[in-house]
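Please find one structure pasted underneath; my questions will follow.
A single protein chain has been omitted; all remaining protein chains appear in their positions.
So, subunit A:
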Amino acid sequence: MFDLKGYGPELLSGAVVTVELAFLSLALALTLGLIGASSKLSGNRVAQGIATFYTTVIRGIPDLVMMLLFYYGGQVGVNAISDYLWETYEIDFFFQFDPFISGVVTMGLIFGAYMTETFRGAFLAVETGQIEAARAYGFTRWHTFRRIMFPQMLRHALPGIGNNWQVLLKTTALVSIIGLTDMVRVAEEAAKAERMPFHFFVPVAAVYLALTAGSELFIKWLDKRANVGVVQGS
């Protein structure tokens, strides 16, 4: 079939790295998004301020610049801390800041900001009558959140989460620039060594296309399920 010149297994394990990266970043982004949205809606001025600062700053900076800052800056930071610990307490502490962690942290932070907006809108879309009803039943705040707000909010948040996930998937390619051996990196090295760019990049592009297309179908299916019982205006 398609001769990958012996790079096949490497490309495959690179693809696994890409998928792992995407899922871990998504988990972090969803967590940050929930925290961010809760702070924005909390009514606490300080929490609101921090969340607004966070989403505003993230929207102004390119993802690659953030990634480079975290990767290179993180290492310098770790070095400074380990120097300090060694000089003052003689504690030997050091770790290599690796591209995978930097990638997850950066993408989690970036998409956390977008998820914050998604969740905020979704929380606001839940009817206030629902919350009043929960109060009337004597639900605590936490109970209202878990049983009433959260499940109903998810339905409204789903399209936004889907869009963010599609962008996130494609952003994983950037982590190859800071040296993570994902499938883009493997393809780049193979393409340079064999002088066959199309041969290696086109299959990688096809894998990305399959991932985005598959996600699209899955999100459509989820959306249909989540909206069961909702009468839609035509």
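The rule we apply is simple: contacts are C-beta pairs under 8 Å (C-beta built on N, C-alpha and C of every residue); 3 or more make two chains touch, one makes a residue touch a chain; residues count from 1.
Rule of thumb we're sticking to: contacts and distances are computed from a predicted model.
Novice: One chain of this complex is not shown here; going by its UniProt record, which of these names is it: "Transcription regulator AsnC-type", "Carbon-monoxide dehydrogenase medium subunit", "Electron transfer flavoprotein subunit alpha" or "Arginine ABC transporter permease protein ArtM"?
Specialist: "Arginine ABC transporter permease protein ArtM"
Novice: From the listed residues A:16, A:81 or A:213, report the one that touches the chain absent from this view.
Specialist: Missing-chain contact among the listed residues: A:213.
Novice: From the list A:5, A:59, A:143 or A:225, pick the residue that touches the absent chain.
Specialist: A:59
Novice: With the full complex in mind, choose from A:20, A:98 or A:188 the residue touching the hidden chain.
Specialist: Reading the full complex, the residue touching the unseen chain is A:188.
Novice: State which residues belonging to subunit A touch the missing partner chain.
Specialist: Per the touch rule, subunit A residues meeting the hidden chain are 57, 59-66, 68-69, 72-73, 75-76, 170-174, 176-177, 184, 187-188, 191-192, 195-198, 201-202, 204-205, 208-209, 212-213.
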